[in-house]
Structure formats: structure tokens, C-alpha cells
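What follows is a single structure, and I will ask about it in a moment.
Excluded from the complex is one protein chain; the other protein chains are retained at their positions.
Coming up: chain A.
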Amino acid sequence: MTHASVFRGSHKCTTMRSNSRPCGQTTPLASRCYSHAKVETDEEFDARWVTYFSKPDIDAWELKKGMNTLIGYDLVPEPKILDSALRACRRLNDLASAIRILEAVKDKSGPHKDIYPYLIQELQPTLIELGISTPEDLGMDKL
């Protein structure tokens, strides 16, 4: 199934799953040297965010800050990050924010209508376990 990093914005990587090279171009003739800073891989990015939301004593501010920052990125978060965030909402006894997060990622998908159903499919076990209804279940996806 599609990896959510596929939907990263174009500025982040030269190709979707390229290894970081010292120089950006493939042909030595046209080689340009970008910064030699280490580029974070998709897995590292995902792991970092999962860890962030997995903090057992996460507080409401950290949840807000994390979600707002994550939504600010040019990508749709992986299901595992969202799973971690939804569990953080559970620890904070905040159902409304959990539903809001689902709305937000649906909006982030933009014109790609197949991302959100995929996310919900992947999150289904968590949604059932925690008792989170999707906006569609509650009829909140209509005006």
C-alpha cells in the first residue's frame, strides 16, 4: 500500500526514496553540491514523531503544539504517527481533539481522495479500541 511519504512535498527530497548523496545530480558533469548536512530519512522522521506523541505524561500543550506543527508540514502523516497522537488524546481524555485530528488529515490530503480512506483503514483497530468515531460516523463531514 502506498507509503505516506509518497505524498511529501517536492521541496523535501529530490526523489521520493533516494539515498542522501553529497551532490544532488546524477551526472558528474552537471554535479552541484548541496549542503553536506545529513538528510533525515522518512523512517527517522516517522519514528521521531511517534516518540513525541508516545510520551506517557504528554500534556495538552505538547499535543497541540505537536499536531499544529505536524499539520504545518507539507505531507500527510503516517498512520503510525496518527495512532500515537490519538492515544495521546486518550491519555489526555480529549475525544474532541482526536476527531479534529482525523478532520485535519483528511483536509491535508487535499485532492488525493484515496489517502484518507487508507488512513482510516489502517487506524481502524485503534479507533475501535479507543472508541473514537470518525467524523463520517457522526455525520460531521457534511455541512
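Going forward, a contact is a pair of C-beta atoms (placed from the backbone, for glycine too) under 8 Å apart; a residue touches a chain by one contact, two chains touch by 3 or more; residues count from 1.
Assume contacts and distances are computed from a predicted model.
A.B. asks: Assign the chain not included in the display its UniProt protein name, restricting the answer to "Centromere protein M", "Origin recognition complex subunit 5", "Ciliary neurotrophic factor" or "Cytochrome c oxidase subunit 4".
C.D. replies: "Cytochrome c oxidase subunit 4"
A.B. asks: From the list A:67, A:82 or A:119, which touches the chain that is not on show?
C.D. replies: That would be A:67, which touches the missing chain.
A.B. asks: Since one chain has been left out of the picture, which residues of chain A touch it in the full complex?
C.D. replies: Missing-chain contacts on chain A: residues 63-64, 67-68, 71-72, 90, 93-97, 99-101, 103-104, 106-107, 130-133, 135, 137-143.
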